[in-house]
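Coming up: chain A.
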Amino acid sequence: MATSYNTIVKDGLWENNGVLAMLLGLCPTMAMTTSATNGLGMGLATAVVMAASGLLVSIFRSYITQEIRIPVYILIVAAMVTLVDLSMNAWMHELYKVLGLFIPLIVSNCLPLARLEAFASKEPPAQSLMDGIFMGIGFTLALTAIGAVREITGSGTLFADASLLLGPAFKFMEMRVLPADTGILMMILPPGGFLVAGLMVVGKRMLDVRAGKAIQMGGAHSAA
Partner candidate 1 sequence: MKLFPVRGGIHPDYRKEQTSEKAIVAMPLPAALYIPLQQHIGAPAEALVQAGDVVKKGQKIGRNQGAVSATQHAPTSGRIASVTEVPAPHPSGLPTLTIVIEPDGKDEWAELPAPIADPFAADMQTINARVAESGIVGMGGAAFPSAIKLNLGTQKKLHTLLLNGAECEPFLTCDDRVMREHADEVIDGARIMAHALGVPNIVIGIEDNKPQAADIMRKAASAFANIQIAVVPVQYPMGSEKHLVQAITGKETPARMLTADLGIVVHNVATARAVHHAVRFGRPLIARVVTVSGGALREPRNVEVAIGTKISDLVEFCGGFAQRPERVVNGGPMMGQPLPSLDAPVVKGTSGILALTAEEISDRPTSACIRCGTCVTICPCGLSPVEMSSFIRKDNLEVAAKLGVMDCISCGSCSWVCPSHIPLVHYFNYAKGMLNAQTRDQRKNERIKTLVEARTIRIEKAAEAKKAALAAKKPAAAAAPAAPATTTEEKANA
Partner candidate 2 sequence: MSQKNMLTHGVILGIFCLGFGLVLAVTNSVTVDDIAARALEDRQNSLSQVIPNEIHDNNVVKDTLTMKNNLGKEITVYRATKDGKVTGVAYEIYGTGYAGEIKLMLGVAADGKVTGVRVLAHKETPGLGDKIEVKKTDWITRFDTLSLGNPPIEKWKVKKDGGQFDQFAGATITPRGVVKAIREGLEFFEAHKAEMLAAATPTANPDADKSHTKEEH
């Protein structure tokens, strides 16, 4: 009973967006969105973990019995996170310096765990991989958008240090939107994260309401 790819893509990017619809993974959302680049990096790292763990769980789903599923999920997510952590430290060190502290936090992010439980444990590997990727991309988009708003209003720049993350070729993305020293500092402090995330949730719902859709309430509220 495989879900169509179309639904997977739509769910991940918009309908069931991890941050904006399910309100999951708020811890990294608040902590890592002080700039668009940080949001992008954190999102991508999470996406990799989600895709890999989704695939693994789906492959092994017939062996993972009901009773031990939670420890196994956590084991898999934690292993993937450690993998990403180690390889980034070794081979993408500049990015690691930016995100390093927060990579281990992916373990405590409820979003991967939620998708493993709700999707990968029931669907075939290809679908699960897709779900991990698109949920991850949806997460990345949300984080990048929140990061962009906070960065512009808070520091007056956009995609600062993008070249550290994506390579020197992406230097062109780094821009200054407002003159130096004019940002609203609070926006890059934790309250700004809550504010922008909240407004984005409102924005999404307004668009959904306008489109005549029923509002999806987050079933689970993340503690992470």
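Here is the rule we use: contacts are C-beta pairs under 8 Å (C-beta built on N, C-alpha and C of every residue); 3 or more make two chains touch, one makes a residue touch a chain; residues count from 1.
Criterion applied: all candidates are chains of the complex that A comes from, given by their letters.
Quick caveat: nothing in here was measured; it's all calculated off a predicted structure.
**Q** For chain A, choose the touching candidate in this complex from 1 or 2.
**A** 2
**Q** In their shared complex, at which residues does chain A touch candidate 2?
**A** Going by the criterion above, the answer is residues 60, 63-65, 67-68, 71-72, 75-76, 79, 82-83, 86-87, 89-91, 93, 96-97, 185, 189.
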